[in-house]
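Heads up: the structure comes next, in structure tokens.
Only a single protein chain was left out; the remaining protein chains are all shown in position.
Up next is chain A:
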Amino acid sequence: MNDDRRTGDHSRTDDASRTGDHSRAHGDRGAHGDRRAEEEGARSLTLHFEGRALPARPGQTVGGALVAAGVTAWRTTRGRGRPRGLFCGIGLCFDCLLTVDGRPDRRACLEPAVDGMRLTVTNPGEHPRADEEAPDADAR
């Protein structure tokens, strides 16, 4: 239920792994993060995209790392089966959705790259979002 103290506390302890400073976020993930700190500025992270290893730089997002590695598309549209990748680049268009370490529908352009991350293709619609399920919402 809507227990704000709980959600508040939860956020507080969890924030470092989700928001803010990337180096702290990585640090929370253990050994990978420590290694990153030593290899300053180098292409020191490895992402696994559909079974293929891709390099990423610390501070890049998944989307940035994909396009820098020459991958321009990773999703297929539901209706016409067309390929999509980054479009707006800032988290607004949702073209760049993919599944990150099993979490579906992440925006590649916002998701910080973390060493060892597994990226798989998301098929939107498999995970309905709230406003599709709530006809009321649109009428408001």
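Annotations
In the analysis below, a residue touches a chain if its C-beta (ideal position, glycine included) is under 8 Å from a C-beta of that chain, and two chains touch if they have at least 3 such contacts; residues count from 1.
Note that in this section contacts and distances are computed from a predicted model.
Note on the omitted subunit: UniProt lists it as "Thioredoxin reductase", one of the names in "Aminotransferase class V domain-containing protein", "Thioredoxin reductase", "FtsX-like permease family protein" or "GMC family oxidoreductase". Residues touching the missing chain, restricted to chain A, are 1-2, 4-5, 7-12, 14-25, 36-37, 40-41, 57-61, 63-65, 67-68, 72-73, 77-80, 82-95, 97, 103, 109-112, 124, 129-131, 133-138, 140 (touch as defined at the top).
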